[in-house]
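Quick one: the structure is below, and I'll ask about it shortly.
With one protein chain withheld, the remaining protein chains of the complex are depicted in position.
Chain nomenclature is as follows: A and B, assigned in order of appearance, with residue numbering initiated at 1 for each chain independently.
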Amino acid sequence: METLNYRFEQGTRRLTAPPEVVGVVGSGNLEVLIEPAQLDGACTIEITTAAVGFGPIWEAVMRDFHQRWLLADTRISINDMGATPAVVSLRMDQAVQTMLGDA
Amino acid sequence: MKRHVSYQEASARERLQQLFDPRSFEEFLPPSARVISPHLAQLNAPVAFDDGVAVGRAQLGGVTVYAAAQEGGFMGGAVGEVHGAKLVGLLRRAVADKVAAVVLLVESGGVRLHEANAGLIAVSEVMRALLDARAAGVPVIVLVGGSNGAFGGMGIVTRCANVVVMSEEGRLAMSGPEVIETANGVEEFDSRDRALVWRSTGGKHRYLMGDCQRIVADDMQAFRNAAQEAVAAYAGQPAELTLEALEAEQQMLDDRLTRFGTLPDPIDIWTAMQMPDAANIPMLDVDSFIAAAASHRQGA
Partner (left out) sequence: MSWNTLQQNREARLQRARTALGNELDGKSLPAARIADLLHAAIECGDRVCLEGNNQKQADFLGHALANLNPELVNDLHMLQSVLALPEHLDVFERGVASRLDFSFSGPQAARVARLASAGKLNIGAIHTYLELFSRYFIDLPPRVCLIAAESADRHGNLYTGPNTEDSPAIVEATAFKQGIVIVQVNQIVDKVPRVDIPGDWVDFVVQSPRPYYIEPLFTRDPAQISEIQVLMAMMAIKGIYAEYGVQRLNHGIGFDTAAIELLLPTYAESLGLKGKIGKHWALNPHPALIPAIEAGFVQSVHSFGSELGMEDYIHARPDVFAIGPDGTMRSNRAMCQAAGHYACDMFIGSTLQIDLQGNSSTATAGRIAGFGGASNMGADARGRRHASPAWLKAGEQARAGRNTIPRGQKLVVQIVETFREHMQPAFVERLDAWELMEQAKMAIPPVMIYGDDVTHILTEEGIANLLMCRTDEEREQAIRGVAGYTPVGLARDAKMVENLRDRGIIQRAEDLGIDKRLATRDLLAARNMKDLVRASGGLYQPPKRFRNW
C-alpha cells in the first residue's frame, strides 16, 4: 500500500452538505470520502492505494480535479484498489456532485 | 423509460437509499468516523471507511426500523471484527430502542478469514445478538439478493432470522461451491456449473425447501414490499425462537433428509416433490414460480 497526500490552495467553492462516500473498495475501484473541513481554505486529498508507484499520475489527476472544481475547506480521503485514472476522476466528480445535490 | 431497478446491481448504500423511505436512512458510525479494520491495515491490505457494512436507522413505510447493508464489493462482504461489531451494536441498540424490526441486507461470504479468530468471534456474536433481539421481541428480517449471496457464518445468521426474503439470483448456503468441490470432488459438485450452483443454493430451491419464506423478482420495489409486509406481519407478535419452533425445524430437516437425502440434483428433489415440469423451474418468472410452488413447497 502507498499513501499519497496533496494540498491545493486558491479554491473558491465551499461545500456545506454532510460528508458523503461514493464508490466501493473492490478490484479496479475506489471509495471517495468527501467532507467539509476547517483547512484555512485548502482542499486536501489523501490517497491510500494498493497500486504502488503511480505518484506522478495521481498528482496529475488531482491537479486536474482541483482545476475543475476549485474546492475550498474540503477534505477528500480515498481508499483505492487499482482504479484507472478514468475511474478515479469519475468517482471524484460523482462525490462532488453528490455533495452539490445534483448527482 | 420506466425500468425496474435491480437490487443485485445496486451497491449496499444504494440499496439503503432506494429500499427504505426516501432520505430516511441515518447512519450510525458513518464512514467519516473512520472506524476501520485494525487487522487489514496491519496486513497491508486495503480498508474501507465503513469496514464493508453501513448500519443505522431508517423508515420503511413510515415505520422505524434499524437496518444494515453489507457491501459485497468489499472483500466479498466478509465479516471482520469491526464489521461484526457494527452489526452486533445495531442489534443490541434495536432492543434498547424497542424498534419494530431489524432489516439486514445480507451479502457476504461469511467470516473474513484475514482476521482469523477475530472474524470468527465476530460472526458468532452476530448470531447471539440476533437471537437475543428476537428474544426481546424485535423481529429480524433478512434480504438476500446480492451477487455474492449469503454464505458461511452469514448463511447461518440468515437462517436465524424470523423471515428470509430472497430473489432467484440470491444464494443461501454454508459452504461455498468451490469448497464443496475441493472437499468432495467434481462429480459430487461441479462448482463451475453455474446452473447447478444456482439450482442448489439459489432463491427458488431455498423457497421450495422452506429455507426462505418469500421469493421476489430482482427488483428494489419488490424487496421493499416484501420487507414491509414482513415487518407488518410481526407487529405485536412474538419474535423469539421458541423450543417448539426449533423442534419443528429439526423435524423438517429430518423429513428433508429422509425424503430427498439420496437424490443427486435439485431437479430430482423437485420431481419427488411432484412439482410439475421440474426441469423447467429455472426458466419460470417469479410469479409463475410462486404459483407452481404453492401447494408443494416445504415449510409453508
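Basically, contacts are C-beta pairs under 8 Å (C-beta built on N, C-alpha and C of every residue); 3 or more make two chains touch, one makes a residue touch a chain.
As the structure is a prediction and not an experimental result, all values here were calculated from the model.
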item	value
Visible chains in contact with the missing one	A, B
Chain not shown: contacting residue from B:L60, B:V197, B:V231 or B:A292	B:V197
Positions on chain B contacted by the hidden chain, ascending	1, 3, 6, 9, 168-169, 193-195, 197-199, 202, 282-283
Residue numbers in chain A that touch the chain omitted from display	28, 51, 54, 56-57, 60-61, 82, 84-87, 90, 93-94, 97, 102-103
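Heads up, the rule we're going with is that only the chains that are shown with their structure count from here on.
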item	value
Chain centre separation (chain A, chain B; CA means) in Å	33
Contact footprint of chain B on chain A as seen in their complex	1, 19, 21, 24-26, 29, 31, 33, 35, 48, 50, 77, 79-81
Chain B residues within the chain A interface of the complex	11, 13, 30-32, 34, 44-50, 71, 73-74
